[in-house]
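Attaching a single structure in structure tokens format; questions to follow.
Apart from one protein chain that is not included, each protein chain of the complex appears where it belongs.
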Amino acid sequence: MNMELSRRQFLAATGAGFAGTALGAFGFGEVETAHAEAIRAFKLVNTTETRNTCPYCSVACGIIMYSKGDLRKGEQAEIIHIEGDSDHPTNRGTLCPKGSALLNFVKAETRLKYPMVRRPGSDKFERIGWEEALDRIARLMKDDRDGNFVQKNNDGVTVNRWTTTGFLAASATTNETAFVTYKVVRSAGMLVFDNQARV
Amino acid sequence: MTNSWTDIKNTDLVVIMGGNAAEAHPCGFKWVTEAKANRGARLIVVDPRFTRSASVADVYAPIRQGSDIAFLLGVMNYCIQNDKVQWDYVKAFTNAAYIVKDGFAYKDGLFTGYDETKRDYDKSSWDYVIGDDGYATVDDTLTHPRCVWNLLKAHVSVYTPETVERICGTPKEKFLKVAEMISECSTPTKTMTSMYALGWTQHSKGSQNIRSMAMLQLILGNIGVRGGGMNALRGHSNIQGLTDVGLMSNLLPGYMTLPTEKEVDFDSYMSTRGFKPLRPNQMSYWQNYKKFFVSFLKAMWGPAATPENHFAYDWLPKLDVPSYDVLRAFELMNQGKMTGYICQGFNPLLAAPNRTKLTASLSKLKFLVTMDPLDTETSRFWENHGEFNDVDPSQIQTEVFQLPSTCFAEDEGSLTNSGRWLQWHWPGGTPPGEAKTDNWIMAQIYVRLRDLYRKEGGAFPDPIVNLDWSYGDPGEPTAEELAKEINGRAYATVYDPSDPTKVVAEAGKLVPSFAALRDDGSTSSGCWIYAGCFNENGNNMARRDTSDPDETGAYSKWAFSWPVNRRILYNRASADLKGKAWDPSRKLIEWDGQKWSGYDVPDIAPTAKPSDVGPFIMNPEGVSRLFVRGMMRDGPFPAHYEPFESPVTNFVAPNVRGNPAARVFAGDFAQFAEPASQEFPYAATSYRLTEHFHYWTKHVWVNAVLQPEFFVEISEELAKERGIVKGGWVRVWSKRGSIKAKAVVTKRIKPLICDGKPVHVVGIPLHWGFTGAAKKGFGPNSLTPFVGDANIETPEYKAFLVNIEPIAGPVA
């Protein structure tokens, strides 16, 4: 369990919290019994918890991801379950029909795994290595910029703009990605630049 | 949002109009149900469809899409006519008393200064009378015929309940019920919250839709108070952040603006951003613009940004048009004026309007790069998918790179929600295959580009080769490094100007907040409004303290809220002119004779006297604006305009088509259906369903189970008229395209009677495409017009014209 997650103050702090509720007061005896035959073994036992936020809408519900393996220990980690974080002030553990199915976004069959290229006129994607793809993209960008960069407008004013290659930024990347993207795009002089706020 | 999701529990009345919170934001909607259950709050839903939000509303009022301004100005008129105004608030905190220039007028749907050929206004008369003292002239008695209040009163007087019914199709008694409930929130102890989203923005007058409600909220005294506010629900998880950080054509981070080519140098740029106060004693916070701007330039170019080169001002590109937004981008592409396009987590082939045009445009590119965790239609625009993407790959010469990125579960960093909370998240899973983080991909592209320029030279390499890139691993900056850069740091020790012995930030340290930023190059900050998010106290976005004194819903120690951890914007307006809460039960901050304090970070200088300094510190007036001067392209007041494709002509201004100030590209105008078209008689609208999220969840089989297949929704009456049966196949077409869908025939959509004639609504959800786990289908963007809002170019997705007919289904 990560450090952040262990700070379960929320339910205690709200007074009417968990401790005083039904779930704590079922009157279950302390009798140690084997699992009844009908009852499944609890599937989250010995998994690793990681706190995250839902990537869909802008309510930004808190979620907990349960994985086999722990990234923080340098292990491979496979997420096996995701559910709402009851300690989160906004969603209090709840999730909508999209958020509740996040596991199958992470594990969707159509997750992209390898860089692909589609050559001009081709009817298919082919695998390409990262190095080759990135080298090619940088070359295409530079050639276009060198060919079409406008340093001064007709009035002789310095404008330093490049409008023949554009960039559409995302809607769900982090602020940190946003800023590194901003630096790369603007330093190149790009003006054709937008995000998904409008659609 | 001016407020936050958790604050909604404090409200007395929720108005959901221009949105559908229960479906699009279910877990935020929880706070509506809490307000209802615990405070007895009421919920009003105004929508063309009886949505799932409407299913739990106390009052539902139907409205024709694209007529919201008429409705809202009608409510405003009702409040003014019935003296349901929070007068003390209006007089003290709005510009109601400001005298407007004599030249300004509104007639036949147009404001003064319209130029039809330019589709634009000369806005010089849209301003206050400025006195000899340099300040705006006011009449606190509100008797001057040219004061904002009296102009507003006259402007809205045409929107009577009868007129509203004729334009909107809202039955008069429903409208009056809504108006009455809203007007009750004009007392200081009752408050209303407005929850809206793309139902208001995706119109050619989207900005004015929102302004209308903001003005109404000001008249009722509901801005800056707990349980009140203008709450933009927003679509995606970090679209607030992407906009805050300025990833738009004309923006710099923190809502500063990119120079235009008219601003030939640093001084001319700054000369229009001085923001001198328009009334005595006002803060006019943008007076600090230069500090934020220089600090931004330092974050970009570090040591290369010097006083001598005006902090590299010239290295910023200069605009020749208002913006190169996504619509202009596709227009340029279609004209063959673009070479390359890079789409990071954005699927424009389904998201932008007029898909035929989009495909033609992308086909003219030399190269396209996409970066996504999931497969997208855009990256496969060249691939034939039968009727769902009927293209000939051999005719498309675009070179396409599809780059796999990690998803939320595998990366680290912060997202900003619609309540302005920056929340940090941690990775918990190993990425699939060779997927890489977006930071890595962007850095790898940059480093290659920089190295090519270093090696080969080329067109003006300076801004590229001098970009500050001092990360531990230049090939992959960490989220933490970037967060610190966004926050900002001091290059030299910064002192308090009022007490030079007091250190505000030590050299080399992170700045505590934007108050420490300077305009001499001694500080940097990537995005000034985020300053404080990661300072010497640590990563404040990672805070997870759930304490909430007196259960106000502020949660001030949970994550970080911009600006300076403030949870409710304009919160000084929650108190009267003496600094006492309008509603003691909803106290937020109060003046104790010396300073402001309370549950939130005051949105005013802590020692600013309540009678002197107005609550709207970002405005040079110090007050809010019922009349917005020349700051909106389409008018200082909202006015009713029909959508560009409308089933009726404009009732209040018959000669005006669409929004007269909206930009329309030449070829696109010819592709609009005529008003009251016989060929396209039905009013269509697009929307999301609660089971899906945009074009993402069709890749998630569980969500595909819940809503498997594309459909359109129509009324029983229209079904009968056109011979359409429940679950049968239909063809829907507009002047720009045609789609096939299943038909859902429902009582939840009813014909609206507008000016005596029935208007049938066709509802078109937007979640289907040709990739993923759900059935292949179409989206509304095959049909929608290529025109955006006059101010910010949001496409008019919510109101357009179609025809519909039953068809035989595909042969199985």
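Just so it is clear, A and B label the chains in written order, and each chain counts residues from 1 on its own.
Convention: a residue touches a chain if its C-beta (ideal position, glycine included) is under 8 Å from a C-beta of that chain, and two chains touch if they have at least 3 such contacts.
Simple rule for what comes next: contacts and distances are computed from a predicted model.
K.L.:
Looking at what's absent rather than what's present, what does UniProt name the missing chain, "Carboxymuconolactone decarboxylase family protein", "ABC transporter permease", "Formate dehydrogenase subunit beta" or "NitT/TauT family transport system ATP-binding protein"?
P.N.:
The chain we cannot see is recorded in UniProt as "Formate dehydrogenase subunit beta".
K.L.:
Wait, the hidden chain, what does it touch out of the ones we have here?
P.N.:
For the complete complex, the undisplayed chain touches A, B.
K.L.:
Could you tell me which of B:Q397, B:S677 or B:T746 touches the chain that is not displayed?
P.N.:
Answering carefully, the residue with contact to the hidden chain is B:T746.
K.L.:
Take the complete complex as the reference. Which residues in chain B touch the chain that isn't displayed?
P.N.:
Answer for chain B: residues 22-23, 26-27, 29-30, 33-34, 36-38, 40, 50, 52-56, 58, 60, 690-691, 701-711, 725-728, 742-748, 773-775 touch the chain left out.
K.L.:
Which residues does chain A use to touch the chain missing from this display?
P.N.:
Here the touching residues of chain A are 1, 8, 11, 14, 16-18, 20-29, 31-49, 64, 66, 81-87, 91-101, 103-104.
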